[in-house]
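For this view, one protein chain was removed and the others were kept in their places.
Presenting subunit A:
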Amino acid sequence: MGRYVARRLLQMIPVFIGTTLLIFLMVYALPGDPVRGLFGDKGASPAVLRSLRHEYGLDKPVLVQYWDYMRGMILHFDFGTQVASGRPVTDILGDAFPVTLRLAGMAFVFEAVLGIVLGIISGMRAGKAVDTVILVVTLLLISIPIFVLGYIFQTVFAFKLNLLDPSVSDATDYSQLLMPAIVLASVSLAYVARLTRTSVAENLRADYMRTAIAKGLPRRRVVGVHLMRNSLIPVVTFLGTDLGALMGGAIVTEGIFNIHGVGGTIYQAIIRREGTTLVGLVTILVLVYLFCSLIVDLLYAVLDPRIRYA
């Protein structure tokens, strides 16, 4: 087990380097300049531009910049400086991440709990009316783009029914985040429900299920232990990789509901072509994604005793 984790961690290193280098190259190879962006249409003298570029290290070759950046990040936990505000990127991350983490966490709970429950109900009654309704609703949720869903929720629940606040204040309470979290979770929820349904419907026919029922085990135990443990493996895989996706995918949801989280910061960084801020944010997202997929693989062994990591 320990050796497996160590090997997986080692394998992460090239992927981590590759992904960060890729996003770094994307930001820097593409035209545009954050320093020029500081001055807007007025422009500035070439000497000022040059000295500012020098200050931020933007005049060095891309690979040198990448090396400096990664070294600063790993050795000094220094993610660079946001050009537009002059604040260190770690400050900005510190402001934005808790908000997005709360939003994504709430969405994740919705997605996991509701998705699995709906999937089990649907899978246990495959072919019945409940199943058809759940299948149709989840298909609709997948098809309606998230920004449309966001506007529908906002219009119906906030503007027409006056039940909820249309946008989120800086306090970002859980009650305010409820609606955005549901919207953010919707698509993944539908996927989880459909995945669980397929898995449950398939495993219901398995031999061990018949054995468990024939042994006279209580239904609660047959479904709760025998069926669940076997059906949840693909669902756990999806959920694991989805937490990172929820955080990265929050751009649209955060925009609609005026949440000042990672999504909004990423959007601003892209529009202003701020390499350092963007790379810092994406680095964290990549780390979240990599660790989630490691945890998923370790969970396999818990769910399926046949899988053992030597």
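Everything below uses one rule, namely that a contact is a pair of C-beta atoms (placed from the backbone, for glycine too) under 8 Å apart; a residue touches a chain by one contact, two chains touch by 3 or more; residues count from 1.
Assume contacts and distances are computed from a predicted model.
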| item | value |
| --- | --- |
| Omitted chain, identified by the protein name its UniProt record gives, among "Proteasome subunit alpha", "Cytochrome c oxidase subunit 3", "Gas vesicle protein A" or "Putative peptide ABC transporter permease protein" | "Putative peptide ABC transporter permease protein" |
| Of A:6, A:140 or A:213, the residue in touch with the unshown chain | A:140 |
| From A:51, A:85 or A:155, residue that would touch the chain that is not displayed | A:155 |
| Interface with the undisplayed chain - residues on subunit A | 14-16, 18-19, 22-23, 26-27, 30-32, 139-140, 142-148, 151, 154-155, 159, 202, 205, 244-245, 248-249, 251-252, 255, 266-267, 270-271, 273, 278, 282, 285-286, 289-290 |
